[in-house]
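To keep things clear, I will list the structure first and then write my remarks on it.
Here is chain A:
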Amino acid sequence: MSCTVIAFGELHGIFAWLHELPVSIGLPDSVQAVVMYAALGVTVFSVLSLFALFLVWWERKIAAHIQQRFGPMRVGWHGWYQTVMDALKLLQKEDIRIETRDKVVFFWAPVVCFVAAFLAYVVMPFGKGLIVADLNIGILYIMAVTTFTVIALLMAGWGSNNKYALLGGMRSAAQVVSYEIPMVVSLLTIIIYVGSLSMVDIVESQSGWFFNWFIFRVPFGPIAFVTYIIAAIAEANRTPFDIPEAEQELVAGYNIEYSGMKFAMFFLAEFVNMFTVSAIAATVFLGGWNGPFLPSWVWFMGKTLTVVLLLMLVRWTYPRLRVDQLMEFAWKFLVPVTFANLILAGVLKYLGYWE
Partner candidate 1 sequence: MAELRTEEFQVNMGPHHPSTHGVCRLVLTMDGEKVVAVEPVIGYLHRAIEKICENRTYPQCSPMMDRFEYVTAMSSDYVYALAVEKLAQLEVPERAEYLRVIMLELNRIASHLIFWGVTAMDIGAYTPFLYGLREREDIIDLFEMTCGQRLTYNYIRIGGVSRDIPKEFEPKCRAFIKKLRGKFSDYEGLLNENPIWLARTKGIGVLTPETAISYGASGPVLRASGIDYDLRRDDPYSIYDKFDFAIPTQKTGDCYDRFIQRLDEMKESLKIIEQALDGLPEGEIKAKVKPKFKPPEGEVYSRIESARGEMGAYVRSDGTTKPVRVKLRGSSYNHLALVPEICTDVLIADLVAIFATLDIIMPEVDR
Partner candidate 2 sequence: MTKEELKDKVLNLSQGMLTYSDSGVFDLMFEVKPENLTKAAVLLRDHEELRFDFMNNITGVDTGEHFEVVYSLASLSNKTRLDFKVVLPYEGAKLESLCEVWKAANWHEREIWELYGIDFTGHPNLTRFLLPDDWDQGHPMRKDWDAPDFVRMPEL
């Protein structure tokens, strides 16, 4: 085991132990890596699944309190395990499969969506040492795998053989592809100052007090942060950019024909996605796990949940954009702004603002 001094409450011992587990139980070399990553994957997956359930409950509570009602109150203190019960209920429900569906596509769409949502967490630094694999292309990897969601939504829209679902799938494809660009460019503004794509490097270069966070330190950091948040809301398909499932127009959009656990998979994936984009915002702009006194993972979670809270407030306040306005906003406003931001930041860096 590791001999370094660990701050009280740090969890990276668990990850270190999992890293060393295959070796210590004497597995042959050929399967060591497989077992190690499987163990890490299961750990992260189960924690995140529970966390997604918590987020669903939290969103319901936040929405309820903005609207001056209680929200779930029945099971447990303020209904804290309501979503667990909901998930169990959805598990038991009949899986309604319409006759005219595209069988293969219809089946795999929720699976792809669910898996793609969790893939990003391979490189997510939850705390000091709390990372499954510190890839040197971390952020690029995240950008790549989160785009898988659009394929899943398109598959769901197509496979359902329903006009509403198809419209939802098409809208989702157009939207996610468009907003990918401002999102990546906003992140690039930061990355050119870090000089590395590794998530750990990004976090470590922000160590220290909060003025070392990139949102404050990098020129045009706040603008990049705002454009990132806007694009992230669109990526996570939430109001005011929730047109793929726009309830008042397309009823439920791409997941209109899904029921039971398949629906639950879409639903959980949506919340995991929301957590992903918030976690990236916390990591890249808000200093990640850096913070005094408290354990690093607490800081990470605190910052992420703050961003999540912001997303929730936005969701429950604003009306929804129309589909053409959404695209116009992306291409005519966000893309130019983010590119200008990137160029200015690059010029400043070249001129030696950053030593």
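Quick note on selection: all candidates are chains of the complex that A comes from, given by their letters.
FYI, a residue touches a chain if its C-beta (ideal position, glycine included) is under 8 Å from a C-beta of that chain, and two chains touch if they have at least 3 such contacts; residues count from 1.
Note that the structure is a prediction, hence the values are computed from the model and not measured.
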* Asked: With chain A shown on its own, which candidate in 1 or 2 touches it within the complex?
  -> 1
* Structure fact -> As the complex stands, chain A meets candidate 1 at residues 63, 66-69, 163-164, 167, 171, 239-240, 242-243, 246-251, 316-325
